[in-house]
Each structure stands twice: as structure tokens, then as C-alpha cells.
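Below is a structure I'd like to ask you about.
Here the complex is missing one protein chain, while the rest keep their positions.
Showing chain A:
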């Protein structure tokens, strides 16, 4: 087959870029809907207890206010919590806003004020007076350690924490070299740029919900069941999503409350959750972890023990793959892992970019660095000494693993060979210089749920690709355009991609880094099907051209075909069912991150002056968008290492980091050089298109690499994230 140069693999600028810079890409809160009402949340000031009374008289008489909804006057919804399950939800009872008088967490919605304008709703919300009966709360993970437990129920789709192998306790106690330490990570908030928002267009037959979500389909199903909307057609639209990082995996409070109010009032409603209420939507679980590594004198691992206690809410057992990589990243025959939860009076934790891995690998990779110093082996050499070609936890090979190449290429670019091993041995002026590294790993898998895509030949000779998958800012529009263009031997201008709409062919949640592989494979399959169809129709119609498919798919030939064929609507739909990966291989993306920090010796001000991220993630569909993913994730990693902390006042049981002045993320000045390298990795097993996904892997290894660099610079081992100036000062003095 004669194919033009492939478009996949090229740095095509974002297809949706022009729309975004012109402000024409519409987000959930931007849809114009006639006779729209606006809602604002009144949230709880206590962490645990009951609402005794809600005085909404002033709010109701406020000009422009239409209604104040509370648990007392809300419309009926199912009392059975299992009907509110969603595919990304953990075991337990999903939280239902305004269900009853119970307060489960500070910031929980206790009333919803609806008004003619946003201002009326917001201003009246401040006039609602709620009185509570307080109960003793606990929001402090450290205080709950003794009550930690292994969750008896596993989250759907989550691989179990690997079973013990060998005898880790004995191997550890007998090991010539031991390191054992406890690490903690702070709760983090996702804080995507776009606020969570929902616009509900309420009609007699149709309910259209413009929502910020990573899964229009799950929201559609959720709403139909939860609010008994079976007689109406429900359509959920999320054409553009301004970041989500996992906070949009489950139907959010915004969509629940907006639809609740729309149903109650039979009106169209918009609800935008302001920044100061976003912290109560979900968070990356904070953790307390103990890692014990036993090794021989050369650093070969003899025992790995890793215990993690992670926060969860009272109502759900939030879980993520926190320890799932601790058994398989390095070669070791004696491994024992314990993943436990401790209940707090908070909202349920929620997946956040590289969920689990970013937390668990921080502890493991810092412990590896500690082992490097205990054995006096270079941290990179130590990792190579423990390199494994097989996934020993499952006893099977990886579908591909170019981690060795990541180490080599990253080290080369960084200049790792010039590092002097001793802490405090490198300096420049008044600053100590530190070089640290860490390994990253994330699962590479297709979604366990099938994905569909449809492609249609349009009358003007262009192809329209449709899929319900969202683009959460990652570049999904662009890579799907590239895949379709290649499959149909067309220029990208001839491909129109429509996404983020539950009325379009079914796709699973956008998350887990599986979108490119899963939805991409579906698009490719649909396009291949259509191409076949077109070629055979052309033959039937007697269009031969020069016999080459490219020519038969050209606008001129297609125009002929459309004229001669009775089908002016040539289309094809394909379904991708989880690639028959079997249990034969483990799919994983890997990274090696090298960090340079400079730290003022007296003042302990840290600058992360250089990051080199070498990533092995199978086939890279678009180096530009893939690179953006890694850079963005690295900036998040800097935040995790140094700044981000959803700090809670445990006396009040309330997160006090409720604005960007209190919840620090890296500013431009905090980000120096970030270099991204992609190690070549061909993988025909992981997905039909050889793609592994790049959304999460960039977030895994940056924080430990920085923590290790800080140790190298200062000789101070800070085991608590974020590494703030006070922690550095305290450990020094």
C-alpha cells in the first residue's frame, strides 16, 4: 500500500489551539442557555455532626433569589447509596450532597441558593445561617495510625497490592546493610485551572448537561439512575475540559447539585464551584509510609518491605496503586507490602495524577537513595544493579521496558558522570549544589472497558471522527486527528474530530493514561473499516484511478464516489475490546528523572535549577503534546516536592489552604530548565497502536529526585513532603 509520510509521530500543533487562544472553545460554565438560573453552595463550617437548623429567611427574601434548597426541602432521590455508584468510585457509600442532616466533612454543601443571577445566589448564600450539633472529629492522619486497617473490599479495576514473596522479615533482619525510614506525604488538591462547573439545560424531553468531567458517559448514566431521569433523554457534553487531574473522574458535587436543583425547579441552572470551595471536592490522600530495604554490601536488594497508611473518608475506602510498583520495580525475592487506610472526617480522597504511584514511589525512591549512601554506591549504579527484565510480582515479562535506555540517555544529558557522591561536596558561591535521581513507573494498559469510535465521510470529502472521550487538555483532539489522518491517508485538515459528548460513541473514563491507547485504537479501527468500505465501493462504482488507495481516498475520487454511490453517508463504527493482552505480559511506562537543586546554605532557600526527564512510553504519537504532558507533570512534581500542602487545622477539622495564596503551586520563577527525552520503545503488545500513554508517568519520579538532590546538597534527609524551608531549618538546627 502506498502511504504518504505518517502524521502520527510528528509534532503537530494542537488542533484546538486556535479555538482556545481565541476564547472560542466553550467550557461547562460558558454555554448560553435561555432563562438560566444560577446556584451557589452554602458549605459546612464543622467537620462532623448534624445540622440542627438552617435559617434561610434572609436569603429567601434577598432580591433575585428563587429558592434555597436544603436536605429538608430537596426533591426526592433514592435512599439507596448503591444507586450512586460510578465506575471510578471506591468501595463504600458515595457521598450525596443534601441527603440528610449529617455533616461528614468541613466544606460539605449544606444548602444551595438559587437565584436569577450568579451575584444574587452568591450574595444570598452568605446570608444563610446554619446551626450545628458538633461531634468529635478527627482529621489528623498521624493520630489515626493505630486505627489503620486493610480494606476488606478492593476497588473495581484496581490491581491488588502484590502478595508477599519469600521471607522479607527474615531477609531484612539478616541483611548486611539495612535502611529503614518513615516518610510522609501531604494531602494535595488537584486545582485544575478551570473551576468545576455544570450548566443544566432542562427540557421536557431532553436534559442537556454541560459538565466539567473526565467521563460524560458515566455522568449520563449516574444522572439517569440517581435522579430517575429515564423518561428524558440525558446528554452530557464536555467538549473542552480545562484540566482535571483526576478530580473529574467521578460525577462531582457540582453536577449532582445542579441537576438536583434543575429537577426541583424545572429550570435550567448553572453552578460554578469557586476556588475556595474546590478543596472540599477531593484530594490526593496524605500518607505515612515505612520502607525497609535490606541489601548486600554492593547494594543488591535482599529484602523490600513497604507499609503505607493512607487517608480515606468515613464513607468510602479510597484506594489507589500506592504499593503496586514496590514489588516489581527492582529485582528482589523477599518482598512484603502492606497497604492500609485510616478513616478521617474529610471528603473522600480522589485519584490525582499518577495516583498512588506518585506517593508510594516517593518513599521507595528516597529509600533507594538512602541505600545508595548506606552502601556507598552511586544511586544510578545501585538501580542498575537491581534492574529487572521481568515483573517478578507477576512472574512474567514486560511487554517492553526501555528503562535502561532512560537511565543512560538521562544520565548522559544531565552529565551525571560528573557528580561527586558525597553529600555537601558540590557548591557554587553561597549555594550548595545537589544532584539527585529517581526512577518512575506507571502502568500501561488499555482501559478494561471497551471503547467505540465512529468515522463518517462528509459530503465535502472530509472525515468526521466521533467519540465520547474528553480532551482534558492533554491533546486528545490532536492525536486522534493524526491517527485518523494516517489511517485514511488524508491530510489533517480533512479530519474533523468531535469529542466529549455522551451522545457520541461510548468511551470509558479519560484517566489512567489509557486514553491514547484505547480511544486511539478505536479510532484507528473505525478508520480502517471505513477505508475498506470506501475502496470496495469505489471498485463497485468503477472508480479505479491509478489503483492506489491514496488516490481513491483523495477528495476528487471521493467526490466521484459520492456522486455515483447511493450512499452519501459512508460511515464505519468500531469497538475496541481490551486488547488480548492475556496474563502474559506486564505493561508499564518508565522514567528516569535527574534533578539539580541549589540551596542557599544559610537561608535554606531551594531552587530546582534543572530537571532531565527521560521517559519510555511506547510509541509517541505527537512529541510536542507528549512533551507538554511531561513538562506539566514535572512542574506538578516540583509542587509536590516543595510546596503543595492542603494544610488542615485539626482543631477545626478544616482545610485552611483555601486559596492560591495559601495553597502554593510553582510559579514561573520556580521552574527553571526542564528537558524531556523519550527513549525509543517499540511495543506491539501493549495496544494495537503501540501506545502506552504519557499522562501520569511524568508525575512519579520528580519529587523523590528533588528530595534526593536536596540530601546530596545538604546532607539533610527530609522525609516529609513538602520540603519547606522550616523543615530544612529544623533538621539542620
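Assume a residue touches a chain if its C-beta (ideal position, glycine included) is under 8 Å from a C-beta of that chain, and two chains touch if they have at least 3 such contacts; residues count from 1.
Just so it is clear, contacts and distances are computed from a predicted model.
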Listed names "Anti-sigma F factor antagonist", "GMC family oxidoreductase", "ABC transporter permease" or "FAD-binding molybdopterin dehydrogenase", matching UniProt entry of the absent chain: "FAD-binding molybdopterin dehydrogenase"
Absent-chain contact - pick from A:45, A:290, A:425 or A:573: A:45
Residue of A:6, A:21, A:57 or A:126 in touch with the missing chain, whole complex considered: A:126
Residue, one of A:158, A:265, A:338 or A:656, that touches the chain absent here: A:656
Which of A:144, A:600, A:675 or A:720 contacts the chain that the document leaves out: A:600
From A:202, A:325, A:373 or A:643, residue that would touch the chain that is not displayed: A:643
Contact footprint on chain A, counting only the chain that is left out: 43, 45, 106, 119, 122-123, 126, 276, 429-431, 598, 600, 602-605, 607, 642-643, 647, 649-652, 654, 656-659, 661-662, 664, 666-670, 724-726, 729-730, 733
